[in-house]
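Only one protein chain is missing from this complex, and each of the others stays in its spot.
Letters A and B mark the chains in the order given here, with residues in each chain numbered from 1 onward.
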């Protein structure tokens, strides 16, 4: 397994290089930050100032050279120059990553718990009213735009705060400002309060599809010969359901969850924008708006590493859970 | 051991039966209507008896077995009676039934490739059933017993194999594991649902031997479900032939093989290659079994029967005594077949189906005379 892990990590290096190179080409060609600089500044910058700006962001170099300098720089912790003066992209990225990580992890745990609960219940009560309701809600949530639901939740949160007179449900930012000096407990509840609505929003993105997947997987296993044999052995229903059905049905969910990380990161961009978090979402939006090549690349590089890393973890976990899969 | 029909024709005392099925009916509601998968099946097994149930796919063999185990989906409607050692099983709570499953009645399924849970070792899956019915048994003891059982069913190197996962074993080996699970708790009845169908021909005989060993060790009665008359011949005392959800003929192996009283059985025999006969041509039964949805009145075999007469389309014949004691047949013209010697019947069938049709014509002329009287 260790050898496999090392091999997978080695293989992912060329994948990352090719993938980031293609993305680099796309990002560099998608917009002209120098022209943007020239027209957007008031008063209009002088020609030498524009040339200096172009030099500063390496826009005067050939693309291949820029890419090489960038990727080797990243290895030394230098993520390249931003179009914004005095912005350290590396520092910016990791500060924001911590913020987003909390949200994404909380949302994934919530979505997973709900999906397993509803999916299994739905499968055990196939064709019951509850099953139809859960299935329909699944369809509804699959069709619901995240931003629309997020705005509604935010409004509901504001109304909840007004009616209860509390400030528990934070609707702006990932934490209240000026709370750094407060007690640990207050800081903690403040974080939870800010996390709640955003987590529910982001969990919604994958909850519906994971529920459907769990239901289908559970139904398939319930219908399997080995569950019938387990029952024929005289095992009690509860034990058959947990030990034989659930245990086996949830294995493929690891792959499904890991493959959805890209969608969740996309959802995080929308969620963070609406709840005005200072996370990776805001970073991407700012970077795209200001045509900030290196800031955009930093974001995309980190997301690629997350996707590749999570897929590897999912594959390893799969091997642990399913004895049929062996990596040597 | 005797076999009874839904009409309650029965011979022999009921006292010493381990398993008694009477008037069993199973219906499945589907979006196209109600499927009547089993329509009044009955049989009785004394201790150590063996019964072969033969029929084509969809004849209701497996549904009958599953109903006995109480493992049908909740949507199935079950009528009739299933008694195990005098206890009525139908209507019993799932918790009470699960005490009997695996200990009183054990079951072996058709496909060994899918019968075992892929994520547990075979030793664990055997130990699981042992500890379920012997709560005091320690995990160590269960493991020792599991190794014993694996050895008994003919798995080489059971000490190593006990820690194997199912995917590491061949189909034949896996079916041995399933047999080991079935015999683990000394059951009184073992129901084997097509235990060899999914396996290579070369392995089939070995599996049937393992099954015999399991029976010898436990003294269990056996219900052997198969579509292969050849399998039944060497391994059971009695045979029940099922068609369209009913038993259409039942009797001892000799009765069924040498004096069949139902054209469907004749057809099955005619499609069986035999080394003890000169004829080389096999006679398949044309057509396929009827839909169990909206079954028309009359004998369900009539559309495929070369002996079919008007009465066959009108009335479904009951299962009634034909020939020797305990030999029952559900055919309006079983008597005509009784009058014919077994050799003659086989000649007619063995040649080809046209011969059977000629034979049918011959008897029908006789019948018309009776009608005119």
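Brief remarks follow.
Note that in this section contacts are C-beta pairs under 8 Å (C-beta built on N, C-alpha and C of every residue); 3 or more make two chains touch, one makes a residue touch a chain.
The definition used in the following text is that contacts and distances are computed from a predicted model.
When the unshown chain is looked up in UniProt, the name that turns up among "YdbS-like PH domain-containing protein", "NADH-quinone oxidoreductase subunit L", "Integral membrane protein" or "Oligopeptide transport system permease protein OppC" is "Oligopeptide transport system permease protein OppC".
Considering the full assembly, A:307 is the residue among A:38, A:307 or A:321 that touches the omitted chain. Annotation: of B:50, B:110, B:129 or B:236, B:110 touches the absent chain (contact as defined above). Of the candidate positions A:45, A:73 or A:262, contact with the hidden chain is made by A:262. Annotation: of B:24, B:63 or B:78, B:63 touches the absent chain (contact as defined above). Subunit A residues in contact with the hidden partner, per the touch definition given at the top, are 15, 18-19, 22-23, 26-27, 30-31, 126-127, 139-140, 142-148, 151-152, 155, 223, 262-263, 265-267, 269-270, 273-274, 284-285, 287-289, 291, 296, 299-300, 303-304, 307-308.
Definition applied: only the chains that are shown with their structure count from here on.
Touching subunit B in their complex are the following residues of subunit A: 224-226, 228-237, 244, 247-248, 251, 321-324.
Within the complex formed with subunit A, the subunit B residues making contact are 69, 71, 94-95, 98-103, 106-107, 109-111, 114-119, 128-129, 132-133, 165, 167, 178, 181, 185.
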